[in-house]
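Below you will find the structure I want to go over with you.
Missing here is one protein chain; the remaining ones are kept as they sit in the complex.
What follows is chain A.
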């Protein structure tokens, strides 16, 4: 499984401008989505640790459910939707680009 350094096939891929584009765009998407999830989650945890009263507030005057519940459920649902966003682009546009690169390289 040890690949010899600088296999000519991989060298060809590296010189393909489409590959550079794929790497740049997909990495940017992965980075942005990770930042959204991690910043969202850790801000929530900081509120839990340092300002818990904010989450105790009832949703409305005649409600006992606190705003903490929809916010928490929102974090779970939003992170899941983001996995959908990533899969949509990675399996759609980026996969097409990958397939193109593979075809051009192995020709």
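Keep in mind that, in the parts below, a residue touches a chain if its C-beta (ideal position, glycine included) is under 8 Å from a C-beta of that chain, and two chains touch if they have at least 3 such contacts; residues count from 1.
Here is the rule we go by: contacts and distances are computed from a predicted model.
Q: Between "Tryptophan synthase alpha chain", "Phosphate-specific transport system accessory protein PhoU", "Cation/acetate symporter ActP" or "Peptide ABC transporter permease", choose the name on the UniProt record of the chain that's been left out.
A: Result for the unshown chain: "Cation/acetate symporter ActP".
Q: On chain A, where is the contact patch with the chain that was removed from view?
A: Counting only chain A, the missing chain is touched by 1-3, 5-7, 9-10, 13-14, 19, 22-23, 26, 30-31, 33-34, 37-38, 41, 44-46, 48-50, 52-53, 55-56, 58, 63-66, 68-69, 72-73, 75-77, 79-80, 82-84, 86-87, 90-91, 95, 98, 101-102, 105-106.
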